[in-house]
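For this view, one protein chain was removed and the others were kept in their places.
A and B are the chain letters, set down in written order, and residue numbers restart from 1 in every chain.
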Amino acid sequence: MSSETETTEDGIVREIGHDEFDPVGTLALILIYFVIIGGLWAFMYFVEFLGNGPTVV
Amino acid sequence: MEVFANEYPDEAWVVRAALGSAFVALAIGGLMGLIQTLHRTGFYDSLISNADYYTVLTLHGVAMVLLFTIFFLVGFFQWAITDSLGRKSEDIRITKLWYGMMVLGSAMSAVTILGGFVDSGSLSGVEADVLYTFYAPLEAHPLYYMGLAVFIIGTWIAGFDWFRSWWAWKKENPDERMPLRTFMVLTTMLMWYLASLGVAISVVFFLIPWSLGIFDSVNSLLTRTLFWFFGHPVVYFWLMPVYMMWYVIMPKLAGGRLFSDPLARIVFVLFLVLSVPTGIHHQYVDPGIAEGFKFLAMTNTMFLLLPSLLTAFTVVASIEHGARQRGGEGYFGWLTALPWGKPAFTGMTLAGLMFAAAGFSGMINAGMSINYLVHNTLWVVGHFHMTVGTAVALSIMAATYWFLPKITGREIFSRRLGLAQVLLWFIGMVLMGNAMHRAGLAGVPRRTADPTYDQVIYDGAYGAIGELRFQIALGGVLLSLSLVLFFAHLVLSSFDIGERAAATPDSIPAPLSGPEQAPKVLDNIRLWTSIAVVLILITYILPLASIVTDGGGWLGDSYGVIVAEYVLPAVSSTIDIFVGVVA
Partner (left out) sequence: MEIHRYEKLWFGLSLLLIVGFIGTITYGAVGAGVQMVSDDGGTVEPSFSTINENEKFAQQEDNQAVHVEGNEYEVAVIAQRFSFQPGTGSPIQVPEDSRVTFYVTSPDVIHGFSVVGTNANTMVIPGQIAEITVEFDELDSDEPKEYGVVCHEFCGAGHEEMAGQIQVVPEDQWEGDA
């Protein structure tokens, strides 16, 4: 590694306090996750599982 | 401020010893894993016989999920307690005692497992080909169960040791909030006491006397249920130290601060309350347990998703905070401002990413009836290789790159080597984990030396079985290579010849929303433990009672009566006493 990365170990260019921080990126990522999970769940239950007959009744 | 290794040399010795034990187990378990992956997929099955495959499988399971994970946990927790309370162990002899007991117990069990490879001589008859779940009436040598008991008692003493530190600290600092890391350690240990009671009762009251010939038989469903009483919460025992890393170390590495201390506490409280009354979800397709009890266990399990989903948000938000402090912008652009050059950060992030995927297959496993589709197939094996095998194992290896300098006083050898190692593990597990899930959906069973049968044709809906086997074998080889790099790195780091010599001390930054924001009631661990006990009683008393009374007939009536009249009341009063003593 270069010495440059040594001197700016954390690379922090600004301090952001609690009230100035809205985690919009996190919200965006987690909403995508939510949609994927919901869709996969429906696929797994209704297509993979219920379509895998015979099933115990 | 001094590096931990210099400030607390005795404690650092125990931490290093525990990590050393963990990595020995990882090396043994990894070698067994390589043998298995090549044997079972048919790529190289002449090294061992099918019979020895199960010895290899037992060793792989025990070494990886009991020894590697738990030895790392005790080392990491010892650091967390000492560092966050800022005080030495109350009595270092006790600290060394529990470590010694855990080593002794491991050695006892390991000897019996290794005996499985020997067919003649003084070790013949000493074996434990029972896998890490040891379902009776598969029988191991008594020493196998005894070693397990000694190991678990060692962990109990460790917990007591940490509680002592906390009690002493509280006496000196009566008005201060419990430090976050201490809070995480103590709630995790309380969960562990409750959980390990199940396996301790199974081993001490049933399996040891039975393997010694004192009883002729055991109630197979009872010991199996007691195992899973312990067997599910044990996964949170693997996971909690990793959550601690994600909450405490990752924000720091990202250049940010923990988003919310109170929320982290809530998450650990939820794990304490909900971890144990879920074990029956491993028994969804067991006969002898009524559907209502299974549904109750499912409800608890589904609510246990909550702390993990909350963790996903809090940890990602903390990282995002770091990225924005480092100049990151936009909805997704901030991702490029993260310190991807640090193997500790990249490894833990990849581990977390895989946990998000594995969380989904876990949700499927938790869905009661859908278990018919996946129960005991390779799907389940894929699931836990992505959870304990990556979320936990990769986080541990990655965190080691950050952690090692603190406890040895020497920097790691090379960031690039570390990066290559964590990437290789991730790629290997993407291949293996994905292929295992898909093979499981085609009906390929787990726990077998050879999944091909004359009578069975697998309908590989998503890719031919041959292609999946190739991916599993290739993934296994990449994972083994990653392990080789990891161990090479550990050896090279011990010579202090790395990119930077000697570790520089650093501290954990304060959270954005601090503990002063957290309601006091969160630290009332006596209350949370009581609620956990009540939930456990509600979930387990009736199924256990019906298993014992229904199964009593074939154990011999007198024995069933002994259990119903003496053992069960003893268990419930032990729990009562335990609640009284805590905190």
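The definition used in the following text is that contacts are C-beta pairs under 8 Å (C-beta built on N, C-alpha and C of every residue); 3 or more make two chains touch, one makes a residue touch a chain.
What you see is a predicted model, and the numbers here were worked out from it, not measured in a lab.
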In the full complex, displayed partners of the excluded chain: A, B
Selected residue (touches chain absent from view) among B:Pro339, B:Gly367 or B:Gly433: B:Gly367
Selected residue (touches chain absent from view) among B:Asp91, B:Glu176, B:Asp550 or B:Asp576: B:Asp550
Contact partner of the left-out chain, one of B:Phe4, B:Phe206 or B:Tyr284: B:Tyr284
Residue numbers in chain A that touch the chain omitted from display: 22-24, 26-27, 30, 34, 37-38, 41-42, 45, 49-50, 52-57
Residues belonging to chain B that touch the chain removed from view: 50-51, 53-54, 57, 129, 131, 135, 137-138, 219-221, 224, 259-260, 262-263, 283-291, 294, 298-299, 302-303, 305-306, 309-310, 313-314, 317, 363, 366-373, 375-377, 442-443, 445-451, 453-459, 513, 517-519, 546, 550-551, 553-554
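The rule we apply is simple: only the chains that are shown with their structure count from here on.
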Chain B residues within the chain A interface of the complex: 255, 259, 312-313, 316-317, 320-321, 323-328, 330-332, 334-335, 339, 341, 356, 360, 363-364, 367, 369-370, 372-373, 415, 441, 499-500, 512-513
Touching residues (chain side chain A, partner chain B) in the complex: 1, 5-6, 10-18, 21, 23-26, 28-30, 33, 36-37, 40-41, 44-45, 48-49, 52, 55-56
